[in-house]
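One protein chain is absent from this view; the other protein chains keep their places.
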Amino acid sequence: MRFFSDNAAAAHPKVIEAIVESNRMDTAYDGDAWSARLDGAFSDLFETEVRAFWVTTGTAANCLALAALCPPYRSILCHSDAHIEVDEAGAPGFFTGGAKLMLLDGAGAKLAPDEVGAACDRIRPDVHQVQPGALSITNATEYGLVYTAAEVAALGRLAKERGLAFHMDGARFANALASTGESPADVTWRAGVDALSFGFIKNGGLNAEALILFRTELADEIAVRRKRAGHLLSKGRMMAAQILALLDDGLWLENARASNAAARILAEAAPGRLSYPVEANEIFLKVTGLEAAALRAAGYDFYDWGPGEIRLVTSWDQPGEAVEQLAAAIRAL
Amino acid sequence: MRFFSDNAAAAHPKVIEAIVESNRMDTAYDGDAWSARLDGAFSDLFETEVRAFWVTTGTAANCLALAALCPPYRSILCHSDAHIEVDEAGAPGFFTGGAKLMLLDGAGAKLAPDEVGAACDRIRPDVHQVQPGALSITNATEYGLVYTAAEVAALGRLAKERGLAFHMDGARFANALASTGESPADVTWRAGVDALSFGFIKNGGLNAEALILFRTELADEIAVRRKRAGHLLSKGRMMAAQILALLDDGLWLENARASNAAARILAEAAPGRLSYPVEANEIFLKVTGLEAAALRAAGYDFYDWGPGEIRLVTSWDQPGEAVEQLAAAIRAL
Amino acid sequence: MRFFSDNAAAAHPKVIEAIVESNRMDTAYDGDAWSARLDGAFSDLFETEVRAFWVTTGTAANCLALAALCPPYRSILCHSDAHIEVDEAGAPGFFTGGAKLMLLDGAGAKLAPDEVGAACDRIRPDVHQVQPGALSITNATEYGLVYTAAEVAALGRLAKERGLAFHMDGARFANALASTGESPADVTWRAGVDALSFGFIKNGGLNAEALILFRTELADEIAVRRKRAGHLLSKGRMMAAQILALLDDGLWLENARASNAAARILAEAAPGRLSYPVEANEIFLKVTGLEAAALRAAGYDFYDWGPGEIRLVTSWDQPGEAVEQLAAAIRAL
Partner (left out) sequence: MRFFSDNAAAAHPKVIEAIVESNRMDTAYDGDAWSARLDGAFSDLFETEVRAFWVTTGTAANCLALAALCPPYRSILCHSDAHIEVDEAGAPGFFTGGAKLMLLDGAGAKLAPDEVGAACDRIRPDVHQVQPGALSITNATEYGLVYTAAEVAALGRLAKERGLAFHMDGARFANALASTGESPADVTWRAGVDALSFGFIKNGGLNAEALILFRTELADEIAVRRKRAGHLLSKGRMMAAQILALLDDGLWLENARASNAAARILAEAAPGRLSYPVEANEIFLKVTGLEAAALRAAGYDFYDWGPGEIRLVTSWDQPGEAVEQLAAAIRAL
C-alpha cells in the first residue's frame, strides 16, 4: 500500500465522471459552460467576489500568483522548506523574471510574524539589497502543520504594514480547513491573503488546481500570464468540471476529512515517534533504518525523509483497513 | 454544428477509456508505467531513438523546445502567421528569456528556403543586430498547407548551413502526414528537424501533446524546463495513457484521415471560393457577409477570418452527415 | 575625415574638464554632490518636476524606461527601423522580461497616429494575442527626421486613449530641438511623453546619457532596475558632471546647432540626391558605388546604407573647413 504521496493517489470517481460528461464539443479554452461557473462557485465558497483560474499544477498556481504579486526586482519571503523553494525547480525565478526567494526559518515549516518582521528589518533599505515584495506561506505546511485563521491574520497584518503582497500555497488547503473547521474566508481574504493556490489534485482531483484571486483586479494579468506560460488548455471544460465535481456537496472537504482521519490513526499509533504534531495528512516518524525496512517488507511504501525519519502521507482513497493495518505495524515496531 | 476549431472537439472514447484505466495510484509525475513507454513508442514510430515528453498544450511543447534550441540573445525565424507569433501571447519570449521572433512571409504561412536565406542575409553579422538561432515551421501550416518531406529537407539543409536549430510545430502533424502519406521519419529528423511538437489534442486527445526530441542530448534540459514551467503534472500517467491510446493501432492517423476527408468534401463544394488549396483539415472560403450569415443561420459555427473570408475546421468527431449537409449548404450559396 | 557616426566623436573639452574636476573622493554611486544636482537641473530645463538618471548608453536608457513602462506580457509599438528594434541586440526583450516589439511603418522612420491606431485595431483583444503596452518613437528619427511638438502631441493623445505608455528615444534629442526651436517641455511631457532617453554622448558627452522620467512615481523602480542591470557606477559623480557641463549655458544646444548646420551645408550640396529631408544631423545620399569610392578616396569615411545609398553624420567637433570640403566633393561628383 502506498503512503508515499497524496499526489499519486487516484482521482475520485465523481471527477472521472465529470470529465466524461464534459467530453463534448464546446467553446475552446475557458470559454465553455463549466469554466463559466468557476468564479461563482468559488465566490460562494469564499463569501466574497473572487476570480478563479484552473491550472494543471500547484507550481503553476503558485508561480503565476507570485508573478502577479511580486515584481522581478523584489523578493518573496518564504520558509526555507517551502515547496516553492525546495521542489519547484526554480519556477518562481522563471515566472517572476528573476525575483529572489528570501528564506526564513520556523518550526515545522511554519512562519511567525516576528521572524518575518525581523527578516525585513535585516534588509538595508537601499537599491543594493533586494527589497521584499511578497510573503508566501504554505497551509497546511510541508510538515503537515496548520495555520489558524488568527495566525494567518497576524501575518496578514504584518504584510500590510510592510507593503508585502500575501500568497498562500494551499496544495493541502482542504486538509487545513478540515483540520481547524474554520471557514475558507476567515483563513484567506479576511486574514489578508491576496491570492490562494487551492489544491485539488492531492485530494481527489485528476489534474486541476484552482488559483483564487481575492484581489480581483489582477485577473486580467493572470489570464494573460496563464496563456503565456502555456497553461491555457484547449479543452478547459475538463478542468473546470473536475473542480466543480469536487466542490459539489462538499466532496473536497469530505475527502480531506478522510485523509486527515487516516493520519490521526497513524499518529496515535506512535505518539512518541512523531517529529511534528499531526494536524493534517502528513506524518513524520522517527524510525531506525531497520524499522523502516520492516515496514517496507510488510508492503508499505513511503518516503525516507532523512536518516532516522520517514514521511507517510494519507490520501482520500486509502482503504480504512489498510490504514489500520499500517497503524498496527507501526505499533508493533 | 461546430466547424470552429478542432481544438474544441471531443476526446476520442479510447482516450477517455485510457484515462479511466490509468486512474489508479502509481508513482507520481512521469515515473509511472505509462510514461515509461513513451520513448519506446515514439522511437518505433520515428524509426530512430527519440525522447518524448507529454505536455498539456501546444504552446508548452513549442516554447519548451524553442527555449532549448535558441539562446535568449538570438532570434527564431518563423512565418508572420505562425502560431508562436500570433496566438501564444508572447510565450516564446517568456520561455526563451527574451529571444525575438523574426518574421518572414510566404503564401499560406509556408516558408521557402530562399526567403529564409534572404532574411539571414539581411542581418548584419555584428553584436548590434540579433543573430538568428533557430527556424520554426508549422506543419500543417496555419492555413492548412502541408510540407512534403523534400520541402522540409530543403529547409533543414539551409538551417544546417546557417547554424540554425530546426523546430516543427506539428499541432496538426497527423493531418499533414495523413495528407502526404509520407513517413514520420522522412518529414522530421531525416529532413533535419531537431524537435517536433506532435499534436494530439486537435486529433482526439484530451489534453496531451508530445514534445519529441530528435536531438536526445537535450532531454535532461527539457525535463528540467518542463518542471520549472509548472508543466510536470503529478498524475502524468493520465497524460501518457492518452497518447499511447492514440498511437495504438494508428488511431491518430485514422482520426486525421477522417478530418482531412471531411475537409476535402467541403473544399470540393466550392472550389472557386478557396483562398488556399485544402491539403489538411482547414478550409478558408471567400464568402460575403450575407453568405456567412446564411450559413450561421443554418446552424453552422465557424470563424470570421477577415472581411469576406471564413475559416472552417474539420475534426475527427464530426458526423459525415453533418459534413455533407454543410457541403450542400456551401454549394447552395 | 570621419562622417561615420556622431557616437564616435570626441567629447567636448568642457566635459573632460568636468570629469577631471569631479575626480576626487566623494560618496559613491549617485550619492555625490554632482548627481544630487541632476533632478533640479532637468526640472528647470523641462519646466516641471522630473527625475533624472545618468546611464552609460542609450540602450540602457531606452530599455530601463521600457521595462518600467511595459509589462513583460505586452508589446511595445515602434517603427521597424527603430534603434530598439534594429541596433540594440534584443535589449528590450532582456530588460522587459520578454515584451515584444510590434513593428510599424512610416516614411523616414517616423510614426503617424493613424498607423499606430490601425496597428492596435489589428490586434484581437484576447489573451492569445499580445496586447500593446507602450509606444516608443525616436526623435530625431533614425533617418534624421524631426517630430514637431504638435506631431508628438497627436501621438500622445492616441497613446492615452489606447492606454499606452509613451517613450521617446532622444539619442539625438538635442538635434531635434535645435532643428525646430521648440521647447523641451512642449515636445515631451506636454505632448504626453512619460519617459525620455536624453542623449548626450553623440553631442559632446563622453559616456553619459540621461533617462528623464516625467512620471516621477517610477523613479524608485528605475533606481532599482538601474542597479540590477549593473548600471549604477561607483563614481557616478563623473557621469553627472558630464551632463551638467553640457547643460551649463546651453552647451548641448550649441553643439547640436553646430552639427545641424554642418548637415545643412552637406544637404545643400546635393539636393537631388537626398533620400530624406535633412532636418537634423544625418544625411542619406543616393550615390553610385563609384561615387562612394571617390568620396572615400578623397579621405571621407561614412556608412554604406545599402546599394546606392550612403549615410553621413555630422557631429559637433567636425571643423567647418572639412564640412565645406566634403560639400564641395559632393557637388563635384
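The letters A, B and C name the chains in turn, as written, and every chain counts its residues from 1.
Convention: a residue touches a chain if its C-beta (ideal position, glycine included) is under 8 Å from a C-beta of that chain, and two chains touch if they have at least 3 such contacts.
The model shown is predicted, which means the values in this text are computed figures rather than measured ones.
Q: For the full complex, which residue in B:232, B:310 or B:323 touches the chain that was left out?
A: Among B:232, B:310 or B:323, only B:232 touches the chain that is not shown.
Q: Of C:43, C:148, C:207 or C:325, which sits in contact with the chain we cannot see?
A: C:207
Q: Touching the left-out chain: which of A:86, A:219 or A:294?
A: A:86
Q: Can you tell me which of C:38, C:60 or C:256 touches the chain that was removed from the display?
A: C:60
Q: Mind pulling the chain B residues that touch the left-out chain?
A: 71-73, 97-98, 127-128, 131, 221, 223-228, 232
Q: Contact with the hidden chain only, please: which chain A residues?
A: 72-73, 75, 86-90, 93-94, 96-101, 127-130
Q: Can you name the residues of chain C that touch the chain not displayed here?
A: That gives, for chain C, the contact residues 2, 4-5, 7-11, 16, 19-20, 23-28, 55-57, 59-61, 63-64, 88-91, 94-95, 201-202, 206-207, 224, 227-235, 238, 315, 317.
Keep this in mind: only the chains that are shown with their structure count from here on.
Q: Quick check: how many Å separate the C-alpha centres of chain A and chain C?
A: Taking the average C-alpha coordinate of chain A and of chain C, the gap between them is 49 Å.
Q: Could you work out how far the Cα centre of chain B sits from that of chain C, in whole Å?
A: About 42 Å, centre to centre.
Q: Two-or-more-chain contact residues of chain C, please, as numbers and ranges.
A: Correct list: 72-73, 97-98, 127-128.
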